[in-house]
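Written below as structure tokens is the structure these notes are about.
All protein chains but one are shown at their positions in the complex.
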Amino acid sequence: MHLVYPAVLAALLFSVGVYGVLARRNVVLVLMSVELMLNAVNLNLVAFDAWLRDSLHAGQALTLFTITVAAAEIGLGLAIVLLVFRTRGTADIDRLTALGDPNEDAPESAPEAAVQNDRAVA
Amino acid sequence: MNLALPALVPALPALGAAAILATGRRAPGFARPLAILPVAASAVLALVVALQLGTGQSLDAATRLTPTGGPDISLAIHLDGFTSLISLLVGLVATCVQVYSTAYLKGDPRYPSYAALVSLFTAAMFLVVYSGDLIVLLVGWEIMGICSYFLIGHHWESADARSASLKAFLVTKLGDVPFLFGIFLLAGDAGTFRISGVLEAAAGGKLGHPTLIALLLLAGVAGKSAQFPLHTWLPDAMAGPTPVSALIHAATMVAAGIYLVARLLPVFLLSGAALLVLSVMAAVTMVGSALCALAQDDLKRVLAYSTVGQLGYMAGALASGDRDAAVFHLVSHGAFKALLFLTAGVVIHTAHTNSISAMSRMPGLRRRVPDAYWTMGIALVALVGLPPFAGFFSKEAVLTAAEHAATGEALTNGLGPASAVPCAAGWIVLVSGALTALITAAYATRLWLVAFHSPAAAAAPAAPAVEQAGGRADGHAAGAPYSPEIDEADPTQPEPPAMRWPLWVLAVPTMGLGVAGLRSDWLPSLLDGGSLRPSTGTAVIGTGLALAGILIAYAAWSSANARAARTAPAEPAPAPVGAPAADPGRTLLGPLFGPAQQGFHLDRLYSVLFVRPTVAAAQLVRFLDREVVETYVRGAGGSANLLGRLVRLAQNGNAQAYLSALLAGVVLLAVLVAVG
Partner (left out) sequence: MSLLAAAGSLDPAARSFLSPTGVEIVFLLVGLAVLGSAVISVTTRQLVHAALWLVVALGGLAIEFLLLTAEFVAWVQVLIYLGSVVVLVLFGLMLTKAPIGRSPDANSGNRWVALGVALAAAGTLVTLVVDAFRTSWVDLGAGGGSTRVTGEYLFRYWVLPFEALSVLLLAALVGAIVLSRTGKGRVPKPRAGKLRAGKPVGTNGRAASATTARPTASTPPVQES
């Protein structure tokens, strides 16, 4: 099989994952899109391993490791999401702007309330 | 002669003006003596200088004032018969006007500034008359102009006066700029600003562009002497006080243009085209203004249009090549027109209105102002040009000059060849002059009859219109242009003597100048020496036309009165305010009456041609400044703002935004690395 097929599929899947990370509002959906990106990388690794056929089988090994790390990451990520949800009451990335510079002009009440919540909590 | 004397003549009124301005506020009691005495003294000195100079001589003296890198400017004096005559006129009229003003503007709080400006004006006029250098003449010219603008706007509380002052400024300045260039060109060609040098160069044929110079100078003359097309300021200038009109707008300032052309006539004689243009200008001015005068309701505007027309006569004489006739008419016109204006001031004071139709409804007006009535009559006869008053002789001199020019033998009196004056110029001036004589007689008669002899006034009982205060309700004809002055005098008092004997003083030369001047020929000997006696044929035709005009006007008036009496037979009540009186002008002009009353809508034409485009251009410039240039300025601020907002995005706390920027940067870098 031509190497281009899996390589292009991986590239496209990766881009879809990028879109999802940047465009979705719910944090869990963002995590899902990160999983897509990781899977694209896995596909790439497996395809190149099949192409290169090295004795170390580095591609497949790394794929296994990537899968493991991804699982760990999503576990921790969801824990953080739950914590955030508990304290802020929302799982929207848009509203988690406590680290931003406060803007006097923009009439955004939620981030300011979030800022005050943050200060109260911290 | 001691040069201090002619130097003092312009200097004294200038010093007087300075003194009045200095003491006007703190010691106003000094204003009146300081107004009269310096002017009277310089009038006396002008007489002494004239007598010392004698006839047939001229005096030139100069001292270099400033080097310019080109032709030098010198403080030069040139005295000859012309200067003697005109300086005497100026001195006499100025003194009479100053005396008259002390009574006319008695209660005026700004009298000191007025008197100072009139004195300064007199000094400037003397400077123009005595000057032997073009730039010094120009200085005097402009100072006269500025005094005129200020004096027109003396009653600046009224919007009419303010706008008339601005209009005078703009229109005369429009003529003064080409005038300035004409002077530069003339001096450039002749190599000197001295008038004697210029005339020598003209005689020696060294002037390279006589037509262009002459046309440029004519522009200034048209502005200053109110010829078509720059005459529109003079009727509106009647918003100024009446003595100002008498001095400036009748006798002296408007005569300065004529005087200049007369002085530089050898230059003009080098260009037949310029003389033709001048003759056409004069013709249009004469006839047009006479028609307008026939339709005016405001007494002073009648006189203003009359002045414009008489100046046209003088310009016509100059176009025919004869400057003696022009100056003769200038002097006699100065006398009788100043007299007319001063008498008009008295009448207006008493009647409390400018409008002749309102005056026609006042009974016994002429009995209340006997001096003014009789002197006005004398001046009107001189205006019409009936013998033996001065107006007859001077007008005939003009018509004779035109006749000679028409036949090809122009009376240039040695200034240039007779063939330099085109015959067409002579014919144009002759025909229009004759027509104008007719119409002049008509409007003078109309003025006299309507203002003083209206039967409606005799029939009406003591009308309450007499006691109405000045203002819109004083009964002038609706729709007629009207320039009322702010009236300060008390109408119940008879005129003070200061307003009466200047009238008789001016009546003397009005009556006798012609006879006295030509009997012993001292007047021609004072000028270029040409004979100023009218030829018989011209005299007869001229007088005939004048009498015809009088009769026509009288007939029209009586028929108009008869019609008015018929249509309102049993009306005991006085005519309603604003109703048109029996006006012979309406009868004579017919359909032209409306346009003539509005000055043939020339003001509106100028407004459409010049004012509106200028205002539109100004609005365009304002728009460009605000929307285009200002946009750049605002854009600079806005773009800084925008940039700040963009940069702020890096700190807005939204993780997705950070990530997007990051990834976009990475992609960009990857592409750059791959490509480059």
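Order as written gives the chain letters A and B; numbering starts at 1 within each chain.
The rule is short, and it goes like this: contacts are C-beta pairs under 8 Å (C-beta built on N, C-alpha and C of every residue); 3 or more make two chains touch, one makes a residue touch a chain.
Keep in mind that this is a model prediction, so the values were computed, not measured.
Touching the omitted chain from chain B are residues 654, 656-657, 660, 663-664, 667-668, 670-671, 674.
Those residues of chain A that touch the chain absent from the view are 1-9, 11-29, 31-33, 35-36, 39, 42-43, 46-47, 49-51, 53, 56-57, 60-61, 63-65, 67-76, 78-83, 85-86, 91-94.
Convention: only the chains that are shown with their structure count from here on.
Averaged C-alpha coordinates give centres for chain A and chain B that are 92 Å from one another. On the chain B side of its complex with chain A, the touching residues are 648, 651-656, 659-660, 663. Those residues of chain A lying in contact with chain B across their complex are 18, 21-23, 30, 93-94, 96-101, 103, 111.
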